[in-house]
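Every protein chain of the complex appears in place save one, which is left out.
For clarity, chains are labelled A and B in written order, and residue numbers in each chain start from 1.
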Amino acid sequence: MSSASGAAPPGRPGRHVAGPVEPDALAVEGLQVSYRVGGRDLLALRDVSLRVGPRQAYGLVGESGSGKSTVALAVTRYLARNGRVSGGTISVAGTDVLALRGERLRRLRAETVSMVYQEPGKALNPSIRVGRQLAEVFEIAGARRREALAAAEDALTRVQISDPRRLLERYPHELSGGMLQRVVIAMALASEPSLLILDEPTTALDATVEAEVLDLVSSLREELDTSILFISHNLAVIAKMCDRVGVLYAGELVEEGSASEVFTEPRHPYTVGLLSCIPRRGLRKDHGRLDTIPGFLPAPGSVLAGCIFAPRCGLVEAQCRLSEPPLAELGNYRRSRCYFPGRALEVGSRGAGPGEPAEAPAGRPPVGARAPLLGLRQVSKSFSARHEQLHALVGIDLEIGSGETLGLVGESGSGKTTLARAVLGLSAPDEGSTIELNGVPLAGSAGRRTGDQLAAVQIVFQNPDSALNRRHSVRRILRRALARSAGPRGMDREERLAELIGSVRMEPRQLGLRPAQLSGGLKQRVAIARAFAGEPALVVCDEPTSALDVSVQAAILNLLVELQARRNVSYLFISHDLGVVRYLADRIAVLYLGRLMEVGPAEAVFSGPQHPYTEALLSAVPSLDGQRRGRIRLTGEIPSAASPPSGCVFHTRCPRRLASGICESAEPPLLEVAAGRTMRCHIPLDELAQLQREPPAEAPAVPGASANGSSPL
Amino acid sequence: MTAAPPGDRAGGIGAGPPERTAVAAGASTPPAPRTVARRLLRSPTFLVGAAVLVFWIVCAIFGYSIAPYSPTAISYSLHAVNAAPSAAHWFGTDPDGRDVLSRVLVGSRAILQVTPLATLLGTAAGTVLGLVMGYFGGLVDLVLGRLVDAVLALPLVIVAFLLIVALGASTLTLIVVIGAVFTPHIGRTVRSAVLGERELEYVATARLRGERAPYIMFVEILPNVLAPILVEFGVRLGYAVFTVATLSYLGFGIQPPTPDWGVDISANYIGLSSGYWWETLFPALAIASLVVSINLVSDAVEKVLAG
Partner (left out) sequence: MASYLVKRLGLAVVTLVLLSMIIFLAGQVLPGDPGRAVLGNFASAQSVRVFDHRIGYDRPFVTQYWSWVSGIVRGNFGISYQYNSPVAPMIFSGLWNSLKLALLALCIIVPLSIGAGVLAALNVGRPLDRIISILGLSGSTVPEFVSGIFVIVIFAVVFKLLPPTADSGAGAGFFTQLDHLVLPAIPLVVEFFGYISRITRATTVEALDSDYVRTAVLKGLRRRTVIRRHVLRNSLLPAITVIASQTGYLIGGLVVIETLFQYPGIGDLIYNAAKNKDFPMLEAGVLAIGVIYLLATLAADLASSLLNPRVRIDATR
């Protein structure tokens, strides 16, 4: 058991309260939590110790299954019914949480700890008005009903909601995710708690909204004396928000230190691995492959004699397998659970590190010169919902060259998936739309396309759990795909099956398994193999790594690059992760409200000048490198596709909107602004370049962007 | 180190939904058959239910050899009629002097012939109906859905009753009618399960392979909705016993002289006012135990399948 680690290091130098030493906002010592599953107790947390000092923000990072949410639930004493704290202590602001019962536990929750979690849409009671729910917090503190409502209005003002009185009257389902998360944060901070726990508070939100919410939390920290435990899988978010960071792996804290040090000079091989498998700024597929962490997370409840990371560690020594290393103090409030903290960084330089270029086909022709494989002309798609026409796609003109990757980006609701489904024939586009493959028009719905056309356009979905039939074995899934696409000519079936499974770096013995027996990454490999069974010309990748952990994501991206190089396949790659898109895409298309805002070569789009919307998307992404772009923020939310704004559809949120009023009155055409680049903006490219060199002042106030943001009733 | 409490309380408020751990948390992955069997054998509900059910199945097959007396031998001698339970006749005798115990033992045969067949028929037809409604959706679903609604607007027993009165009572009619009456009920369950599956991407990939609708319905979707179908089968089997017993009691189910519990109850019911309670109570207990045992088993199976 690790030694108690003294007091927490000093937090942010802030308004220190004179007087006796304040207790830590949170002190967790040797915490063990287990869940009872199928009659067995599985350890979810082993010997976790951490301290969050007054006014400090502590970030807890980890991949899925690391137990990071379990920490939060244990602290608030809200573990699942089958969960149990089986050892250790937790104290919040000096109070022993585990000893509390009934009324005292309730008081702790009311006064000292608050929590915000992932899905704001579910966090509020659907049948009670927002105002009532918020007022409850003040009523607990003793306020009368009317006072409480007034206080609720103030609380909403504090989270920068412009029309709080109107919001109080709303029901949760009438609000957008970003707005709801503000309400939940207002509620959490209402009692001015000593500890605020944020469990993946922005994971379910768009990057632009995430940026807003994170800014809000940062500014509230300045105002309040609250310590924060920030839980996230996203290293960049933690780096942006936290003073200190702890890295959780399989229920153990493997490294801890100040955020800046941990991310620049990690002292545990796992942290090194995590950091290096993220596609960093500027890294592209022709530069080299991404680093990966080999192997898998140990199964919950498995008992290892040595270091828990040893099976996946590149630096493993005999000692590591024999006994578990302690969480050793390294000085300067840093701790690492590794025998060789000094050598951790060597991990990155071993194995398939950067520098080894991906198998890029020699002499690839420049983008514009490639023969177009897929051509979209005036593709539109509208849905009728209730009494409205919803224009999900409007007049899309787009080409994808053979062997090219087109990255498709945009916020949720921008029409990315609708476009993918139209290309695939899963939902037919409107009359008058043309989708051509090699110059031959494709039928709108898949049912009317020929077998060859079907085989030529395939898809890898986001979630392999639902994309693979869970009742079928891998063999059955792949064999059917092979049989349908090409028939059993040429090579023998089994041979082709072995070749197919080998092409996604899996073993033929894994053919007999069902999807449930595979890890997330392997399932996605099976899905990729299935897409490649019929020698496709185009594979639509719809967020193929979003459901995966970063360490797994890297391996999947490497595989996609490798397959493309060998088979000269084109990708239509949809992702909300701009780092991933930048790594993979040759060209980028930016969608907003079903319209293309900008199309161009990836490097040109990323290095700028960009369309103001693209610029906003890019500046919303928190960066691990600490380099801040010109920070522009989008205010308000994406308008309803049923009643798009007049003129340029982006003008309601555009930080570069022209004073002349043209943006409100006339929709700019999608014009070629440079070689291979088209853009839909009234501002000429060179002016944009100039504007984007210096960060603008505050985004202009947007008329109509009030509490409800999107659709005024 | 404090041996700290579990998530507040074992149940109810103040604890989150049970954690299934990251590995097992995948989209409703079905447990392996061996796990199902192991968990069933540990479930007391299942063991009790299965024991009673097996008892009645044995009676249905070997009832005539087990029965202490002939269940149909009539005797009108004074001592043989309406005799209270005694060492010779454990469950007493009925107004025709027949041994109640023997009639109870063999009474399981007819009902256990009719109910599984009827349920099987209803489940098969309902599965097809549900697959068609759920997969095609749109107009097909709307039209069939209205029909299903119309049938569901009537209590099951009444529809069965109406049809049997119209068609005339016989064992075959009974099977067909109960199967037909169950079809919309099962169809509705299957439909909602299919609706959930249809939106999953593996169905879309099948369409992108150019698979035809029957293949997608029966090879891709059907295996994934087997669990709810199995559960529904269990529940319906219980209801089939319920329905057949009720119909027999009303005189529209199993027809005399075939020994049957419901028929016996309706024949001897008058005797209750004269205090001959054993003539109705024991057949009633038999029906109750059969129905409850089927439901204990299907409840246990449902719990195990749900994880």
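Annotations for the structure displayed:
Keep in mind that, in the parts below, a contact is a pair of C-beta atoms (placed from the backbone, for glycine too) under 8 Å apart; a residue touches a chain by one contact, two chains touch by 3 or more.
Please read these numbers as outputs of a predicted model, since none were measured by experiment.
When the omitted chain is restored, the residue from B:37, B:54 or B:150 that touches it is B:150.
When the whole complex is considered, the residue among A:68, A:81 or A:158 that touches the unshown chain is A:81. Note that of A:51, A:109 or A:449, the residue touching the chain absent from this view is A:109. Which of A:33, A:85, A:98 or A:184 touches the hidden chain is settled by the complete complex: it is A:184. One chain is missing from the display, and on chain A it is touched by residues 76, 78, 81, 106-111, 113-115, 117, 119, 122-128, 136-137, 140, 171, 173-174, 184, 187, 191, 386.
In the full complex, chain B touches the omitted chain through residues 10-14, 16-17, 45, 146-147, 149-151, 153-158, 161-163, 165-168, 238-239, 242, 245-246, 249-252, 262, 265, 269, 272-273, 275, 277, 280-281, 284, 287-288, 291-292, 294-296, 299.
Criterion: only the chains that are shown with their structure count from here on.
Those residues of chain A whose C-beta lies close enough to touch chain B in the complex are 30, 35, 37-38, 42, 44, 64-65, 70, 73, 77-89, 96, 98-99, 105, 297, 299-301, 424-426, 446-447, 449, 451, 454, 457-459, 461, 463, 465-472, 480-481, 484-485, 515-516, 530.
Residues of chain B touching chain A in their complex: 1-8, 10-11, 14-24, 26-27, 29-30, 35, 200-202, 204-205, 207-211, 220, 223-224, 226.
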